[in-house]
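Missing here is one protein chain; the remaining ones are kept as they sit in the complex.
For clarity, chains are labelled A and B in written order, and residue numbers in each chain start from 1.
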Amino acid sequence: MKTNTNGSFKKWMNKEGLYYVMLFPFISLFVLFTVVPVLSSVILSFTDYDMISNPIFVGLENYARMFANDTILATILKNTLTFAIITGPLSYILSILLAWMINEFSSWARVILTFMFYTPALVGGTAYLIWQIAFSGDSYGYVNSMLLSLGLITDPIQWFKNPEYNMTIIIVIQLWLSMGVSFLANLSGLQNVNEEMYEAGAIDGIKNRWHELWYLTLPSMKSILLFGAVMQIQAVFSVGGIISSLAGYPSVDNSVDTLVSYIGDIGGSRYEMGYAAALSVLLFVMMMVFRLIVGNVLKLLGK
Amino acid sequence: MNKRLLNKLVCKSKIKCYVAVLLSIAFSFGTSTVALSASIGNAVENINGAITIKADCEISSSSKTFLFDCPESGEFYIAFNGIQSDLAYNDIEMKITIDSKSISDNESINVSRLWTDDGDIRVDGKGNEFAAKQKSFDDVSVIYPTVNGNVISTQLNEGEHNITLVATEGKYNLESMVLFPVDSISKYSKPNKSEYYNGDTVIIEGEDALYKNSRWLISQSDGDSALVHPYDPYVNKINYIGGTNWKKIGEEITWSVDAPSDGYYQLSFDYRQNGVVNYNCYRTLKIDGVVPFSEASSIAFPYGVNWNNTVFSDEDGNPFLIYLSKGNHTLSLTVTVGEYEKIIKRLNNVVSGIGNIYFEMTMITGETVDLSRDYDLFELIDNLEQNLKNISRELISIKKAMLKISGRNGGSYESVVSNMNRVVNEMLNHKYSAARYKSNFYSSYTSLSQCINDMQDLPLDIDRIIISAPNKEIEKDNVSFFEKSVYSIKKFISSFVNDYESVSEINSEKALTLWVGLGRDQSRVLNDMIASDFTKNTGIDVNVKMVNASIVQAIISGKGPDMIIQQARTEPVNLAMRGALYDLTNFEDYKDVLKSFMPGAETPYYYKNGLYALPDSQVFSMMFYREDILKKFDLTAPKTWDELIEVIKVLSRNNLSVGIPYTQILDNGQASAGVGALSLLPTLMQQRNIPLYSDDLISTTLTSPKVLDTFDFYTSLYTKLKLNVSISFYNRFRDGTCPIGLSSYTLAVTLMTEAPELDGVWKMSVVPGTKDENGNINYSSAGGGTGCSILNMSNHKEEAWEFLKWWTGAEAQMNYSMNVEAILGPLARASVSNVEAFKMMPWTSEQKSSILNAWKYVQEYPEVPGSYQVARSIDMAFYSVSNSNKSSKDMLVKWGQEADKEVLRMTKKYENR
Partner (left out) sequence: MTKIQRIFKPHNKSQYKRYTRSTGGNALFFIFLFLAGAFSVVPLIYCISTSFKPIDELLLFPPEFFVKRPTIENYLALPTLLNNLGVPLARYFFNSVFVAVASTALHIIAAAMAAYVFSKGKIHGGTVLFLIVQFALLYNGYTLAIPQYFIFSKIGIIDTYLVYILPAIPSSMGCFLMKQYMDSGVPDALIEAACIDGASIFRTFWTIVMPIVKPAWMTLLLFSFKDMWSIIPSGTIFSEQLKTLPQVLSTLSAGGIARSGSAMVATVLLMIPPIIVFVISQKNVIETMGSSGIKE
């Protein structure tokens, strides 16, 4: 190759070179707007940066603070993991099942059903407004007024303010909001499953639909399932905004604060971007761990 | 000599004067309008049966009495011919008594000041026009004293009487008073065709008003339509007057009209009424200060999305003709409720009855009804059945009357009334379980009250007034669809070329930049104020950018503003400790500037002996109470907390409550409002003379025994006395279930404008105080507020200081607040920090003195690095106690230590920067 002359350059262009050209738009912008900021953020995690004066290099101090000095962090990690472990798998499995069930309907029925389940994600911010009204701490909120009239309680309960209740409610709301990206991705992934497999399967002894799902459908969707899983991990660890609007900033006793809302707090109120960056790195590591676990689980599919 | 003859002679000589002056007017066009007013005065005095009382004196705080003779008994309107004489902004408040009896039941009588354009329309460097500044109209005019916007009338018997005038606020130079009979305004009578005017059409542009009785009734610009005159798709042109500022009863705009010859003219308006969907707005027409005939007392302007034209005519389309003699006249339009007047009166009565019933119900059932109990409401409340039946009958009759006017079913006002009636009937039909309908009853009741308020908001835009020969076809500019589209397209394209931010030819070298995160209306107001006042006087341009970027982003991009205004309480110290703000003590005159605020108002903005912000707003709580309800239980307004607790006990025995609402921290914005704005604890600590921070400002006092006691007392209000943590105090105050409570003092504005039924029944006073060992009561309270600063990275610090001085000055503070309030309503009134500005704002004299009194007692705590944690700690401790019943002292110790840690950490971190 090296000995060839111009002709091979053209050949190379038509083979490998074109790949690089096709890759270029995406990767160049990706590096500019994602990689560079991520690297800066990691570097910032070793500094003390209050966003106004210049960053001061402090080495591992932020990390030391995370592990040794931060009393709230333990609660926060506990909350984050609770959300991740409960909401994550539940909504993932739910999105697979729903996609599978809806897939078999024909055109209009399918669009309608998909639309209905996708609505909370589509409507966005106004979606959880109605939960706020239902669980309002006033004696006129839906749930409170119902319980009061039935005589089950005597004073209105501050749902979101009370550590006993707020976690459960937010988990439910999160589940309800979660039919989003992975759900639609699974739906589209089901389209391209190779139909010939099913004939082979019928011969090979597939007895019912669940067998079919587990042994045939899912394994041929592995790539999409991985996508769904990664998106789910990302979604579940990013629960932050709704918590502050519903439960307070920060919530009582930090009972429902997650790492994301904590990071926002550290950066937004305390102006300690260096520490926030260190926490982001911690969050990243946690998500990576989950990603690896999920990757391995998916390999088991169909066995 | 006979008084009548005297009057006639006076009139005749006046006419001679009038002619002479008119001639001189012809040679000096455009100047003073003394002659004009002489003819106006004439019109009122010439009414059949009018009694003119000459005064020629100044009405002020010393009372003046006049004698007059009433030839025939009847009901009379009162009109003043005169001119305001001092330079204040507030309307004149006065008391009028006839034969030692007040004619207005002790409500204060208002005499509006008049305003007019000071010079021409202002134009900015790009050609955009905006309204001229307003100045006092310093000429004689006819004014009607009003109560709540309504003209007053009084019964007089035949014979001699005396009338006494005294002004409790302001001064007025009265030339004469005219009392004329109410029934002198006769119905319209069609004139002879021969007397019709048949010359050219005269057009008066709406924005060229002669004077108006509210400072905020300025001319406006509509750039979105090709139907308005004048219009331009590329720049904003002033083309109409009115808008949302012209909607309250009694607000009046007066134009000057030049009639070419004697005759009967037809009157039509180019207008837009798109404020009240599917209902009419009404105006009263006056010519030379007098309503010409009874049909003119309410002209209807129907709803329409776009600009339209209406001819003043009757239901069959026959125009009402107005007689004008040749020469100058005035034409006024006053906001009125027109045909709805009686209905509103009746509704007010019904609502007050409903309110009383609701109140009685709450005393029996408490706030929430227990569904499993029978309350026997009809037994326990006197005459409940009869009252409800009457109310229902009245509601049905009101609805019928409303239908007659609006002519259609299903309008929102009618449906509110039907709804109330339905609930009342449900209660009547289910006597034993009537209590279950309490919440429906309440929501219908609040809707109905709100509806009555809405019916009295009648906005209108006037583009042009056209007087012409009767029945002549006015050449309508029929703007074709094509032209409209072309206009829209031009406007769209110009949006790619126009620069919407800068107000003038800004040379960015010397110009200041200001970032505001406000809404569009507030930014507009600010822009106008800066252009017309600040830039004009100092020559410094200011580039106002509407952006919601943070200071951090500003600093990173290097393109930040020079100064920031309206920063949350904790921000100046937060930014100063990081070196982002400029120390204002570097300016020599800073101490003088501080004098215009209450002493100590700038305390939160000091950091290490430097001053980093000037306060531009200061808010604090006062106690509001309902005298009528307290009287029912023989209670008086408490002066101390112990007395308040006694009041709470009595009220809660009757299922009523006290409102000390708690502000929950839901986002960063609230967290940075500072500890004083969020809870009562700092106030209580102030009253016990406990500082919040140690002397060296590196730790809090939250864990000290005195504070623990205070906190214990504070939380016991909620845990032991069962006060509600989160309530809507305004609503509860209005219906009486919370007859006492604490709230920011600006609640008074809301009560004044939106709860007029409570006038005279509620009062405000300073918060309850704490008695010390010597028996003296300490009424201190903690406040909240915002500040304005200069950024260190600014290259124009001197100019920025000029801006800050202007911004916190009395004129700017008052202008901004009142302008924004005119657009957004009473809730938008700002709690200004400049004491002079406060005094200039339209409070009643009683409110003014109450608020100033309470303001004196406000003490501010300093801000330190890490103070957000203090607010948070208090919040956390509070919720732990109120939710989970943990020990208050334990919780405060726990969270107080967190706060201490944080404050220490942050202080040490920034010590050496």
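Throughout what follows, a contact is a pair of C-beta atoms (placed from the backbone, for glycine too) under 8 Å apart; a residue touches a chain by one contact, two chains touch by 3 or more.
On a predicted model such as this, the values are computed, not experimentally measured, just so you know.
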Omitted-chain contact residue, chosen from A:91, A:136, A:162 or A:255 = A:136
Remark   = Even though one chain is not shown, chain A touches it at residues 14-16, 18-20, 22-23, 25-27, 29-30, 32-38, 40-41, 44, 51, 98, 101-120, 122-124, 126-130, 133, 136, 138, 140-142, 145, 176, 179, 181, 184-185, 187-189, 191-192, 194-196, 198-199, 202, 206, 208-209, 212, 220-224, 226-227, 230-231, 233-234, 237-238, 259-260, 263-264, 267, 273, 276-277, 280, 283-284, 287-288, 291
Ask   = Residue-wise, where is chain B in contact with the chain that is not depicted?
value = 220-224, 236, 274-275, 277-278, 305, 410, 412, 415-416, 419, 443-444, 446-448, 450-451, 454, 488, 491-492, 495-496, 498-501, 519-520, 545-550, 552-553, 556-559, 728, 824-825, 827
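Keep in mind that, in the parts below, only the chains that are shown with their structure count from here on.
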Key: Centroid spacing, where centroids are CA-atom means, of chain A and chain B in whole angstrom   = 48
Note = chain A partner, complex, touching residues on chain B are 367-372, 439, 551-552, 555-556, 574-575, 578-580, 664-668, 670-672, 722, 724-728, 868, 872, 875-876, 879-880, 882-884, 898, 906, 913
Remark   = As the complex stands, chain A meets chain B at residues 50-53, 71, 137-140, 145, 148-151, 155-156, 158, 161-163, 244-245, 248-250, 252-253, 268-271
